[in-house]
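Removed from the display is one protein chain of the complex; every other protein chain stays in position.
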Amino acid sequence: MTARIDISAVTRRYGATLALAGVDLTVEAGAYCVLLGPSGCGKSTLLNILGGFADPTSGAVRIGGRDMVGVPAAARPTTTVFQDYALFPHMTLLDNVGFGLRMRGMARRARQSRAAEMLALVGLDGAGARRPADLSGGQRQRVALARALAVEPDVLLLDEPLGALDLNLRRVMQDELKRIQRSVGATFVHVTHDQEEAMAIADRLVVMNAGRIEDQGPPERVYRAPASRFAAGFLGEMSFLPARVQAGRAVTALGVLGGPQTHPEGTRMIACIRPEHLRIGPGPALGPIDVLDTVFMGAHRKVRLRARAAPDVDLTALLPADTAPGPDLAIDAGAVTLLPDNGDTT
Amino acid sequence: MIRFALCSAYMALIYAFIFLPVAVLALFSFQDGRFPIPPFRGFSLRWHAEVLADADLIAALVNSLLVAVASSALALALGFLAARAVATGALRGAGMVRAAITAPLSVSYLVIGLGLLASLNLMGIGLSLGTVAIGHVVINTPLCFAICSAALGPATANAERAARDLGAGEIRVMALVTAPMIMPALLAAFLLSVTFSWDEFIIAFLLSRFDVTLPVEIWSLLRSGLNPKTNAVGSLVFMLSALAVLAVELAAARRK
Partner (left out) sequence: MIRAASIETRDRRRALALAAPALAWTAAFFALPFAVMATASLWRRTDTGFDRRPSLENYADFWSQSAYVEAAVNSVEITLAVTCLSVLLAYPLAWIIAVELPERYRRIALALAVIPFWTSYVVRSYAWSLVLAKKGVLNGWLAAWGLGALDLANSRAATVIGFTHFFTMLLVLTIYASLVQLPRNLRLAAADLGASRFQTFRFVVLPLTLPGVAVGAFLTFALCIGDYVTPQILGGGNDLALPQLVMLQISRRADLPMAAALSVILMVLVTLAYLAMARWMRPR
């Protein structure tokens, strides 16, 4: 019904390029895990390795404790929802959804009724006699999901499942996915480059870049206290302000930010400031500022500004529409994340 | 207006050129006389009757059908499998494989036929309808390969992957997913192969001995010079092909 995934020290090389550079990841049974990253970050390669479509160059992959390396897709307790759905155009929806059961030798009558149940689960009851060409993109997505779930996989792999849908439909489907995952209980691993989608669905969010995992954990934690500069910048807007450790505190041009630091005196650090960290309230004030740009966004006003005290860094503030940016804007110092500055600028 | 007149005139001229030999052939197959040349002496079906009573011609027609269907089926199987191999992207040196399989397309049938003749002689294999079929598989495999390759794409590759993911073995992937998905291309490749084989002369001429195909039998009829019987064979073949094309068109129309 569901299974835990253990990936340890997995690398994958394509010729001279390293698609995965030592990935360790554990996903608890029944969790909804989202792999998030820009294209080429290795998330699809990792999914292919889980699904049995590619081999790791080295490392171990276990699903439910069983070693998966070299096991073909058909023999794994996984099924995949493919990016373009890969529905069989010449079969009815019932035959599409029942295909995996047919391969397992289930009698026609039984698999048709099971397929009909699965179609009902994804909200397509009664559509079994139709063909994929008659469906909209969102409906095809649902059929692909039903087909992959019909064989009761322990782990469901979803490769950019919502990528082809328009924005509204994507938001509807992400809620649906979560609901379905809860009701079937299988472990879901979902690949996407859409951070909003990722944060909305994930129990466990994994941010990847350049073949490595940058950060992983509950989405809220990753958003609020990212473990790397990449993870910080990829999940929503972020400004980076240089800092230096003095007397156990991170000191920036705009004052002391973040909590106590254990790094040695003089260590260079980076303060990660989100737009919502700038507001009128307690904390170090920005002092005189220059407003670069203002965008009206309905309830909010997005203001790009520069503090005279830190003229090299553009800050973004998300202010209530009736609040004018001024020198009384202050940083919510406790919410700011501080990362060691290891020189990378991504 | 002038443009319309020019276009019409040109079309009329070219179509006249295109139809002329076929029309003359058909008309004089009904010639009531010994020569298929003007003047037309009256309408007679005796030459058609003579063709249908000619056991050699009928045998040749059956041979042609056999060779065409058998060689096309084999060529389609070889071409389809190879096209899949190349389309998976898993094949090393796919470009070389493609080049090797399509190479016979660029070589004249005469050269292919002669080469086969020489090799079969060296190997001590006697000529028969089977050797003709071998030759026709050589010329039709690249054709079937090319048509199947054009039909296979990311859509079929992904559907195959999905089928495999759901537990289908290789044979079921092909039979339940790939072949049905590209059925129109498979049919087109088969029919085109049948046409090519049915009409092919030089390889059949070089590689057959006692049992011959229809074009070879017609060739030997030509030795008797201009003869309404040859016209009758030609028109009958024409009608047969026309009926086949019509049947295919109707079948295609009904599927829609």
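Here are some notes:
Should a chain be cited, it is by its letter among A and B, assigned in written order, with residues numbered from 1 in that chain.
As a convention for this text, contacts are C-beta pairs under 8 Å (C-beta built on N, C-alpha and C of every residue); 3 or more make two chains touch, one makes a residue touch a chain.
Every value quoted in this text rests on a predicted model; they were computed, and no experiment measured them.
The chain not shown here is touched by just one of B:52, B:100 or B:250, and that residue is B:100. Per the touch definition above, the residue from B:58, B:127, B:155 or B:218 contacting the chain not shown is B:218. Against the chain not shown here, chain B presents residues 3, 7, 10-11, 14-15, 17-22, 24-25, 28, 36-39, 77-79, 81-82, 84-86, 88, 90-92, 97, 100-101, 103-104, 106-112, 114-119, 122, 134-135, 137-138, 141, 145, 170, 199-202, 206, 214-215, 218-219, 222, 226, 230-231, 233-234, 237-238, 241-242, 245. Where chain A meets the missing chain, the touching residues are 52-55, 58, 69-73.
The rule is simple: only the chains that are shown with their structure count from here on.
Only residues 51-53, 72-74, 78-80, 82, 84, 86-90, 99-100, 103-104, 147-148, 151 of chain A touch chain B when the two sit together in their complex.
Per the touch definition, chain B reaches chain A in the complex via residues 154-155, 158-159, 161-169, 172, 176-177, 180-181, 183.
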